[in-house]
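First the structure, in the form of structure tokens, and then the observations on it.
Left out: one protein chain. Kept in place: all the others.
Coming up: subunit A.
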Amino acid sequence: MDSCNCIEPQWPPDDLLMKYQYISDFFIALAYFSIPLELIYFVKKSAVFPYRWVLVQFGAFIVLCGATHLINLWTFTMHSRTVAMVMTTAKVFTAVVSCVTALMLVHIIPDLLSVKTRELFLKNKAAELDREMGLIRTQEETGRHVRMLTHEIRSTLDRHTILKTTLVELGRTLALEECALWMPTRTGLELQLSYTLHQQNPVGYTVPIHHPMINQVFSSSHVVKISPNCPVARIRPAGKYMPGEVVAVRVPLLHLSNFQINDWPELSTKRYALMVLMLPSDSARQWHVHELELVEVVADQVAVALSHAAILEESMRARDLLMEQNVALDLARREAETAIRARNDFLAVMNHEMRTPMHAIIALSSLLQETELTPEQRLMVETILKSSNLLATLINDVLDLSRLEDGSLQLDLGTFNLYAVFREVLNLIKPIASVKKLHVSLNMAPELPEYAIGDEKRLMQTILNVVGNAVKFSKDGSILISAFVAKAELLRDSRTPEFFPVPGDNHFYLRVQVKDSGIGVSPQDIPKLFTKFAQTQSTAIRNSGGSGLGLAICKRFVNLMEGHIWIESEGLGKGCTAIFMVKLGIPERLNESKLAFMPKVPPNLGPAAFPGLKVLVMDENGVSRMVTKGLLVHLGCDVTMVSSSEECLRVVSHEHKVVFMDVCVSGMDGYEIAIRIQEKFTKRHERPIIVALTGNTDKVTKEKLMRVGMGGLILKPVSLDKMRSVLSDLLEHRVLFEAV
């Protein structure tokens, strides 16, 4: 091969192909190198790419491929063995890496694919969550609406406001077209349109309650979708378009009388109102679940608020009623007071105005009786006197009775001679009885005490009245008056179970029985006997006169004396027995200075002021002892003398009313004795009054006396008058301070 020297060897024609191959290889190599670079660049840019190792491998694979192709470039021309070696090495490496990569990819590609599916899944989830978020937000908003609604509803106790507010708020929250409330009428047979949001229809429009759709709503506690054609829903004028969806819910109306603490009233007795809600027409809106729940909640709240309002109305009404009643009662009380005052005034006037002339008449007639009179005149005067006495008695009786009823009458308690009272009654009644030829006998039990404490005048009045009645209603026969002390077992009378007299130490029950053989009383009239002004129908009684007040007054007196009075009779014509028991006190000591009764007293010494008063005189000095005794004996006291303090303490008893003590004694200090005596008698009324006799009245002595509780102090020597006045002061006041 000679090379020509003329022209460069030209590429053989198949060198064109080689050229293209050459170029292509070059570009391929370029691409092969740039791809990994790009990959690396972008992967580096992205934060997340899980398969780095795969990337490396892949990159290596690509790079080697590129290297192979690059090295191929040199193989187009004559190349040395080195190039061939490099080529071969590159190819070998490439083969290895490619196979490894291929193998790896078998594992990796499914993973890569699944990544994709996961991504899809996550996207779906995200979409779902978005949806739910939307829902929750809506619900929360609904909840807010409910709270606001409830707040609005509950912020007032006025029924109308509650309902109006409900409708308004609901309409606003749910963007309703119309909202209406149907209330049951009084009869319960119809539903009346009571409130609407937009006031399009006349209120008062009624619908019968027994519509199947309405029943359906009433029987379910949830919101029920109803057809827009239902009568309750037809409250808007028919529009051109499709009406929106309508729902209805029942609103329970709780009556106060249905309230029970632990259980709700029966469904059958419940009354319901109907709330109808309409979505705007043409809005293609649907009722969502949360909106329905909102409506249910609101309906419940409304029910509660309505019941509260009902309770409030009720209590307001009750309060108004009470106030009215109060006013009425006040008026009635004032009227009653006026009436009482008027009556009292009347009585006071009657008392005075009527009694004055009466007294004049009686007094002058009595005086007239004393003068010289012809028999006819005497008879006339006697009649006048008798009639005026009767009239005076009547006036007194009426006055007494009204005072008794007022409760203003009080007994005048005093000590009196019981036997004397009965004798007096007997004396008063004997003349009349003898005229009627009635025999009166008095039987007093021996154990009756001679003296008793009570209201003598009224007791006599009672006995006189009872005996008088006996005489009045008897035409003939006898009258037996018996009086005795009521025994314990007889006190409990089966006829008078509510009367439980208890005999005690210082009182007894006097039982008086007046038995007559007169006209008697029929059993059915007996209860009426003690009522005022009541008279039995019998003509015989009517003829006897009397105002019918006597027994009523007696009963009042007997009650005041803590006793009981009753009448027994076997019937008309069989006589009757009047029995009463009264409580009288037993006088403690007959030697009380309050007694009017005088013991035997030597007449020339004047009245002994202190008959039988037991006193104790303690004085060491014989002479002064004797003198003091003389003084006291002269005043009628029963004197015990002791000469020493020990003897004094020994002898002193609860019978001694006064102890005269000389306080300047040796031995025990007089004051000490006083203290000892007071200790001896714990009961106040048993304690004797201690009086100090002393020749010494300085302040110290007086203070000592006061401290010790002595009744007083007398300066020796004592005169008779001084002693007398001292004793009377002491007994009256129980204390005297100083008598000089």
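Methods note: a residue touches a chain if its C-beta (ideal position, glycine included) is under 8 Å from a C-beta of that chain, and two chains touch if they have at least 3 such contacts; residues count from 1.
The rule we apply is simple: contacts and distances are computed from a predicted model.
For the chain of the complex excluded from view, the name given in UniProt is "Histidine-containing phosphotransfer protein" [choices: "Histidine-containing phosphotransfer protein", "AP-1 complex subunit gamma", "Small ribosomal subunit protein mS29" or "Ribosome biogenesis protein NSA2 homolog"]. Only one of A:Ala102, A:Ala175, A:Met626 or A:Met706 touches the absent chain when the whole complex is considered: A:Met626.
In the complete complex, the residue from A:Arg118, A:Arg131, A:His359 or A:His634 that touches the missing chain is A:His634.
Remark: the residues of subunit A touching the chain excluded from display are 602, 604-605, 620-624, 626-628, 630-631, 633-634, 662, 664, 666, 695, 716-720.
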